[in-house]
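Here you go, one structure.
One protein chain omitted, others in place.
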């Protein structure tokens, strides 16, 4: 590898090597999720054997990982309470609904940055030199939201085989430390050890243990140094036609980055590869379950909320075994 | 039926007849979703034959059904745009991430009433005479949210067989009109006509056509008169141990209500029966799909966002066939 | 007036004629409020004779004038209630403050578009061909807010003589109708009739009666056709060195506009003249007071909230007589 290849040169070579722009037509806004078709959905369902469901999303509340500032944690504003009901304040009912006659209700409003907890990045979340997925202009993302590549394109679509790569198990540590770059060899070692093969259209769920290490005492978990995928995973993801990659960290890729570009794996694999990036998924219960039965593949259902034009969306992901 | 039985008397009789309080223990916060176990999950997965996924949620945006006031439509506030990127305003990157070097991003914040679009009611959403599901005090729901029975109890759990009851097909109308009360006989007619049996733990998805009739010109769709389930469905739901009931209307049950109590089916079947209520689901694409292949059963995956202590949550529901 | 002068030609002539760019230095972000100095403040205070204070702001709540959509009405989310206190839910106090011992509190969160009610436009609110007040690039207003000309520049500064021009009194109508363009002659007639002279640095409060006509049944009050200042007021405002102009309408100027440009008076008098525009002020109580004592001048104090980088800000304006 030449010197040039350690920075911009490498980035550009990987972009050329991994780009899927145009692969599914000029109008495509779905990216690598095109790799999931009827066969993949059927295969995913066939993995349901025990009848267990395992949730994969962090609670959305004030105790989340955000340090505040640009992104706060989710807030729930309660606009009608049981306290109101028991103290008689809901009789008569609001809205002209008449006397309460024993009836009461609660109601609330959610305020949350779409990227504040467990979430999918949309293909409009990241830009590279004025462009986003499939060559569209970044200028299509305005104060109104994304006029193309928004997260709503993913809705109803993330139903496929999931494979958990549980690296702390492989490395025999509770958590990979910040700065640890996960390389293709690491992933392959894990797959081999568990007799797994990946298929086109799979979701690769990579657990670093970093969420477990920081849970409840988050510190700079969201936005700071973190273990994660090496930039050198980009060609491997492209060759194996992985449709979605998911981690238990804030940004999928290792931080600090390996080259002098911010989030280069996003540039290569999300902007150009069109791969779905899932961040801050809670993979700990799933890891415990897989360790127990030795089965690291499952039906993965994680359709994001259809937030029109959003850069990402919260999601209630489920692994079904 | 005596006179008394047309009002409070009937309500109290149905409460007695349909209550599941204590059935799954004093500490239960899950309700009728307890009826979904490994067998039900496996059976649901076995229904996946074609490999098709059909989304069931309305877009969450300013064009939603809410008239404003107590509940507004979802809003997305864009906190970083492609316009900023292309006009040079993201260089250097915020957050101390250094020179952009071609990188850009979008970001956004979601503000939405949890009950403003497609959504599950939680078991803390409705009270009856100071109590909620399983006899807990309504006073446990404060300005902080629900300290019990919150929507997070449903997360990771709504994975079961779904059965679509498409009443406009049965009635040969585009949409049931406001005020139309769906009776057990209607549901049974539909099931018989399509050679379907319901099982304990099923989700019953009842399409009225009312969303199709109002889509985009919502008027008083959310909060006004609507077709929906009759109060007399309560014993039927209980006898058949339906775990979840879903409609394409704002409140599941018929409006105006049949007796002089507000939302009596909520009082009987949600507060006392513990049945999961799903509202404003978009069942139109599913109905078209079922009409095409004649198959009205499917794997139903609709795990709500884990909003700690919320009265309900948006959800990205999917039918998988 | 030539044909050209009825459209773009006129607009450009007025821009040339009325521009104050550079008048207070290249770095100025205050605009015509520079005209208010110690003499003007002292003179304003000297107008306080009766010791009466008259509020000039609409309530900020869900009953405001906004129809919803791009701008909703203000919302108050109550995060702690008296209901919680009386039902015992505030004991112990949150935040580790220990046993309540009789103490309770309420708390709330305000969500409001800055332009949804009574408000000052900032000098960063309107752009013309890529520029804003004093020739600065519109590109300085990003998703982060305004890096120049934000509303915080006005904070602490709007203290001056105010003069009420109550046009319905002059015209002997309850309200000027939508589309009525207020011309310099109208203003001068009113001033003459009340023996008033305007001075440099004055705030001109122009009442149309349109708020009174629509109060509580707002319809398209905010955003629709409205009476207001004619574009031909621009030279008059500039010649008299008016510092601030305030109306009881949503946009100061007449709607529909008189030429085929959107809000041309904003372009001339705000962007180029740097005059402070105050919108949706409630001038009805003030008008009643002035009609009673015949005094149409007063101390006007209306410092906006210092919302860093905002396009405008709500304000609690007061006339003191």
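Quick notes on this structure:
Letters are used for the chains, namely A, B and C, taken in the order the chains are written, and counting of residues starts over at 1 for each.
Note that in this section a residue touches a chain if its C-beta (ideal position, glycine included) is under 8 Å from a C-beta of that chain, and two chains touch if they have at least 3 such contacts.
As the structure is a prediction and not an experimental result, all values here were calculated from the model.
Put simply, the hidden chain is in touch with A, B, C once you look at the whole complex. For subunit B, the residues in touch with the chain missing from this view are 77-79, 81, 83-84, 86-87, 89, 109, 111, 143. As for the chain not pictured, it touches subunit A at residues 62, 67-70, 72-73, 75, 78-81, 84, 87-89, 94, 111, 139, 142-144.
Within subunit C, the residues in touch with the undisplayed chain are 8, 37-42, 44-46, 48-61, 63, 70-71, 74, 76, 78-83, 85-86, 93-95, 97-98, 100-115, 124-130, 132, 137-146, 152, 155-157, 159, 223, 260-263, 267, 299, 301, 303-312, 314-318, 320.
One rule holds for everything that comes next: only the chains that are shown with their structure count from here on.
With chains reduced to the mean position of their C-alpha atoms, the one farthest from subunit A is C.
Judged by shared residue numbers over all numbers used at their interface, subunit B and subunit C contact each other through mostly the same positions, with over half in common.
With centres set at the average Cα position, the gap from subunit A to subunit B is 25 Å. For subunit C, residues touching at least two other chains, in rising order: 75, 78-79, 81, 84, 87, 89, 111, 143.
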